[in-house]
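Below is one structure, written out as structure tokens; comments come after it.
Only one protein chain is missing from this complex, and each of the others stays in its spot.
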């Protein structure tokens, strides 16, 4: 029972973990993709292959291994640039993940550009990674942090942005391209258009969008853009910060150390060219190289197909879920406005209890606050359960999931 | 021709890359271990195994994959604690590498504790990673950066430290446990004793020591300690910051984001317990797990044996090198005072040219400033060539290296 | 253990109808904690009289395991000697709940209330009774619980 758009049977063969059993004999149903995705064998082998055949530190040596490793590492940069359609490869900075990317911006750009009484605007549906760094910056600089609210359909109340912008004191607006709890796809174009008019900077947290839909940075006219490899078939420990060249050039470095310098003297140092100025120390070479293969994999499927598949699956799941008595679903039910992330609560079953119960049936979902406690407060819940899909998930798996939810209801006698 | 202490034949079998040929038909001789080491098959397989069988995000989910991944990730923390003999596992913070570890300290501890006119003491033989972050901190706070000089034997002139300490204004002394250029093993005990008397903090950059000798943090009474997995058979993208609990507790966080928080509210946030307060965002899970296997591997050999083997090899190489006319060797020739890192210059052959020539013979060495430009200025050279050894290197390889140096001399007609 | 074993009638009952839920005015011990990984919160209030637990109440939000565990813990200690409370172990709690072999994530839910209790005792012992030796031991126990 696959969706109509992609050949899931052949895709699933590339993911050896999907053959494993959990709790002795239950086939794994992995619905925790918003947390991290599984990796195709091609990515796993690309990493091994690096270590088996051309492992070396990069950039500074002239021996053959170093040249091969450097070429492969830098090749990923080109691939990322193409994947999100940016012109200048030197605008792609490799970091550990979305979290580090955003912290790089708050430390390097923020401390230079945000001052007392300035306003930083974020939203109520942000991941902690896009709240806490700004709180730290606000505390250090005396700036104010303001939130765009979320309406009952799970969408941002953009009128509130107008109010903030009218103050003339907003320095940056930062928001997630897609909510990791509600699945809402943010109306980025509208926000960016408004910000452009007031010359306000925009950061897009794309941790949940780049893995699941086509993104074109030459159309999306933001200033900073961050995402993680591990949420898009890639290895853990790699992420990307993209920023406009002029901005990166104007920013002081974040971490100091090897590779990011031009000349070090005892009391003064000059910086290397972009993007190296922001890549201090030995980077995560093997995993950056592995990430390249993940992008290849997604490109071969086609991001439009990935999106279509997830829409079909999400619609299928929402239809079935909404028929369960006692089911509370969060976020919009307009499929075009959301990604393949479904948050819910079932009766008075606490999400942790629910996750434990359905884990017994082999189903991995996430339960808790999903690093979005501000949103939990807004929704007035302590936690939700969250199922999130990716290219290897099937309608059949959704059926097993639904049956497991009925079992949970029985156990809780509701 | 192996050294007397370890069974190299059997070790070499674990490193598949050593079977590869470079420049068509030359067996690889890898002498660039100070930059990064090769990885045994066990480590490579541990990483694959994670992705093939239990890849999941950690700490926050209750499903079986997440529990397995969390246990394996946290198990590495225990292993690291034991390896460097620290009592409290929560003092082990995983970072990307030594560079990030030191930056974490300068940002989190430094900005809280270092003020205008305070003195930060470093040394002339530091890696850029242990200079540039302190320069950035000094610039921000108005503190002064002072250097302990290096004598002609390649050792620190510790009298100079006394002078700085007498000023009563020193806040921290930071030095590498072993120089990555000269191989000098720093007299850490003496430095630390002096600092303790004046209640001055000490950071030890252990990037070159932990991989090559036994380290016991209950004896070495420093405050901060940093090293990288990739220089000790482990994967790229993982490093360790160890610091005393009281210090970590007193420090404000570095990066903000998921996992490092206790409770996030719109305008205020509380921090998670140690060590999580300093591990923001999805960590490099796979590679932390792989690192554990690297430690197992080293423990099986025994760090005393690793050290002995390298001493024997270094002595062998130094003897042969010093017989080459026109050879300039840097650093002490007392084997007990140095590690397996040999920097040299041969006649007027520039190190890059030398590296290119011997690369043709399959030998990978490093040439350049080795991220130690301050030391290059002190030595009054633009660059050196550097050969550095590890457990899989043999005397036979040293012989090939020596022959290749004679070929370089011929090519340069010296 | 399987869900059917965990979510027995009695656990669900304590989850839905928690005994000793609420707060005490001017308690001798008031302690609060949360589990940063799942967001569960728990606060315990105790009154100590004549070396006995004269009253105990809790408030919190969280899963069935953490709430039932907290509620059952209050019942376990009310009226008991202070010494008894000081000696409570992880195993006592799990026995009392009838929950064993919980996974590493869920065992935290079961033990959150004991952790809160122990930290409360620690403050009480060190600040009010000036018994630093016992206090330190209990703090150690609390931080090593999970």
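As written, the chains take the letters A, B and C, and residue 1 is the first residue of each chain.
Here is the rule we go by: a residue touches a chain if its C-beta (ideal position, glycine included) is under 8 Å from a C-beta of that chain, and two chains touch if they have at least 3 such contacts.
Not measured: the values here are computed from a predicted model.
Shown chains touched by the undisplayed chain in the intact complex: A, B.
From the options A:261, A:289, A:342 or A:363, the residue with contact to the chain not on display is A:261. Of the candidate positions A:8, A:22, A:44 or A:66, contact with the unshown chain belongs to A:66. Residue in contact with the omitted chain (choice from A:272, A:332 or A:345): A:272. Listed here are the subunit B residues that touch the chain not shown: 348-353, 356-357, 360, 367-369, 373, 376, 382-383, 408, 411-413. Against the chain not displayed here, subunit A makes contact via residues 59-62, 64, 66-67, 70-71, 261-263, 272-273, 276.
Rule of thumb we're sticking to: only the chains that are shown with their structure count from here on.
Work out the mean CA point of subunit A and of subunit C, and you get 37 Å between them. Subunit B and subunit C, compared by their mean Cα positions, are separated by 45 Å. Per-chain CA centroids place subunit A at a distance of 31 Å from subunit B. With touch defined as above, residues shared between interfaces to two or more other chains in subunit B number as follows: 60-62, 64, 66, 261, 263. Annotation for subunit C: residues 37-39, 103, 106 touch two or more other chains.
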